[in-house]
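All protein chains of the complex are present and in place, except for one that has been dropped.
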Amino acid sequence: MKHPLSARRATALLFLLLAGSPPPVLASEGTVLAKPGATALAAHLPVEKAVLTEAPFVPPPIKRRHPAKVVVELEVREVVKRLSDGVEYTFWTFGGNVPGSFIRVRVGDFVEFHLNNHPSSKVPHNIDLHAVTGPGGGAASSFTAPGYSSQFSFTALNPGLFVYHCATAPVPMHVANGMYGMILVEPENGYPEVDKEFYVMQGEFYTAGRHGEPGLQPFDPAKAEDERAPYIVFNGSVGSLVGDKALKAEVNDRVRIYFGVGGPNVISSFHVIGEIFDTVYQEGGILPSQRQVQTTLVPAGGSTITDFKVDVPGTYVLVDHSLSRAFNKGALGMLKVTGPENHLIYSGKEVDAVYLGAASEAASVAGRREAELMISKEKAIAASPEIANLTQEIRLERGKKVYLASCFACHMATGEGLPNVFPPLAKSDYLKADKDRAIKVVLKGMSGPITVNGSAYNNMMPPQEVTDDQAADVLTYVMNSWGNDFGNVSASDVRRVRAETR
Amino acid sequence: MKTLLALICVSSVLGAIAAEKSEIPSCCAPAPAALVFKASCCVEEKPAAPLTDKSLYQLNSAWTNDAGGSVALTTLRGRPVLIAMFFASCEYACPVLVNDLKRLEAALPEDVRGNVQLVLVTFDTKRDTPPALRAFRERMELGPQWTLLTSTPSAVQELAMLLGVKFKQDSRGQFAHSNLITVLNAEGEIVHQHAGLQGDVSTAAKVVAQLPR
Partner (left out) sequence: MAPTLLRSSSLRSFRRMLAAAVVWGGLLVFTSARSEVAAPVGMTFIPAGTYEPQLRSKDEPDKVPVEAFWLDARPVTNAEFLEFVRTHPQWQRSKVSALFADRGYLADWAGDLELGEAASAAAPVVRVSWFAARAFAQAEGKRLPTTAEWERAAAAGFTQPDGASEAGFSAYVLSWLSRPGIARLPAAGSGRPNVFGARDLHGLVWEWVDDFNTAMTTGESRADTGLERNLFCGAGAAGARNLTDYPAFMRAGLRSSVRANYCVPNLGFRCAQDLAPASENSP
């Protein structure tokens, strides 16, 4: 299969080039054969240790107005963590998380970079920082075997927001396993001051299983090559910026998001729902290149800096506006803004209520719980015959998931309803009295006056679009929660009622 | 008839047993000699201190120079060494590498220059016999301070590993190899490496000049 250098081979060569060579032979272990020139230049600079942070947090702005020698210690670790509910993945990380630690220096700083590859790593790694001017962006000098450490130095000649990533062949796999992060090189006088700064990076994960398929998922090279990612997420997992992990700000804050795309493949159409970017430093450069932007394009292996002032409280949703990614694959995060309302600007409801199903935090807790219980169930079956209790618990959690997706909006989270408007389900005599009627209400809805626990209600409940199993589960949940002990509803009960009431 | 049959079976069985019984030769592992010191009239008088942990002269392999004489690496002890690996039929890089060594030698201060040994070790153990090495020495006009060495493939491999030199033989019999000049101090420890061809040798020269005499 001999043929002259083709485009494919040239690409492979590029990555092979980036892979670099091992550290120089050491005169004595632990000593670096420093090139005399470099250390002489840096000798007069004050030395400081780089403050590294984990996403979504950013190190504080640099106050000094002169260069320094900044020492960065970054550890590469391969760790198993949650990718989504019930789904785990072996991430290859800079600093233990995806994205890797955020590094903040100033233009002109002399950076002494230590890359430490944890002994438990399977494979060698290196780093290519887009801020480095030099072979491979540092990759050639940082190729490190498991249990070893490399050091190289560079001067941050160019200001801007730069991606860094592992450049060891096969690069798509290393990056697809989460080996990317960002380094901010502040211009001489920094970027304009803001009140809140956040660090968000988008990336894909190519799992052998479908989106949501539980278990420890291996990497799938065929999907990676075809760029068919089951997961496209912010900050390394589905829901990483949702619920109690949402970004937080207050009304009138000037917010800045340092947003990058680790990739490995897809670009991002970055948008914050409900906000307009006052300023965009396009592609992470130093020019405030555009103002009043709704959605800005971020290249794979690139970045952007978006500044905006938040005027009204609420939840603002960060998305990749290629919406299948936001909706189906996890490219969604939240910024929760608290403070006084300003109805002139906006008078609407919390965005939380709009995102039901997988996006709702309580439902995902229930989902997580369900996944944990499923695993327990398998174990229990193998170990002991106490299956019945677990099965019931699973049904209750599944039912709770359905409840939180549809019913709670009116009947409330603890089944108490809304006085005079929506009847309670907790300790409801109406519910207890007739199981078949309860099933029919769920399937067909109801209207007209009823009395529940001595109070009169006259409202309309819409029919619920649920499967037989979902109806059975949610009814079982309702009938066994909040002090209710009204028995179970089975899928066959539901089927029967559905047939009868056709 | 029965006897003949029995004889056939028995002889086959015996034959099989004999075949399985052949010995697997066992060799001793070469000991990395931490304490070897070979006194030689070529080496300046020094106390017989043990070799340090980093000294390449812990390799106790046997080497042959282009005069056909056998050389132990410890004979290099006592003076700084500039060492590189090459092969005589190299078409491109090795002549340039030798030239780089000459440039480096020339860049040294005069009093240092006379004290330095220049060593070339061949990858091509098959074809670079002592006469071939001799021919290379003459072609490249290498004086008495140059030592050309060959050995077994295993010993060459070990030295390349210690220096960090990568090499691979291709189908044409040529070697693809990295180009590296290594500076060893008097104890045989690596103190500097200069990679690539036709580069700036002044840093390496400074390192050599600053080595303790």
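Note that the chains are named A and B in the order they appear, and that numbering of residues resets to 1 at the start of each chain.
Basically, a residue touches a chain if its C-beta (ideal position, glycine included) is under 8 Å from a C-beta of that chain, and two chains touch if they have at least 3 such contacts.
Since this is a predicted model, take the numbers as computed values, not measurements.
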item: Touch with the omitted chain, as defined above, among B:Ser89, B:Gln117 or B:Gln157; value: B:Gln157
item: Contacting the left-out chain in the complete assembly, out of B:Lys54, B:Arg137 or B:His192; value: B:Lys54
item: Among A:Thr53, A:Thr90 or A:Asn252, residue touching the chain not depicted; value: A:Thr90
item: Omitted-chain contact residue, chosen from B:Ser89, B:Asn115, B:Gln145 or B:Ser178; value: B:Ser178
item: Those residues of subunit A which, in the complete complex, touch the missing chain; value: 1-2, 5, 8-14, 16-17, 19-23, 25, 29, 78-80, 90, 119-124, 135, 140, 143-148, 168-170, 173, 208, 216-219, 221-222, 225
item: Residues of subunit B in contact with the chain not shown; value: 1-2, 5, 8-9, 11-13, 15-16, 18-20, 22, 24-32, 34, 53-56, 58, 90, 92-94, 125-126, 152-154, 157-158, 160-162, 164-168, 170-172, 174-179, 195-199
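As a convention for this text, only the chains that are shown with their structure count from here on.
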item: Intercentroid distance (Cα basis), subunit B paired with subunit A, Å; value: 55
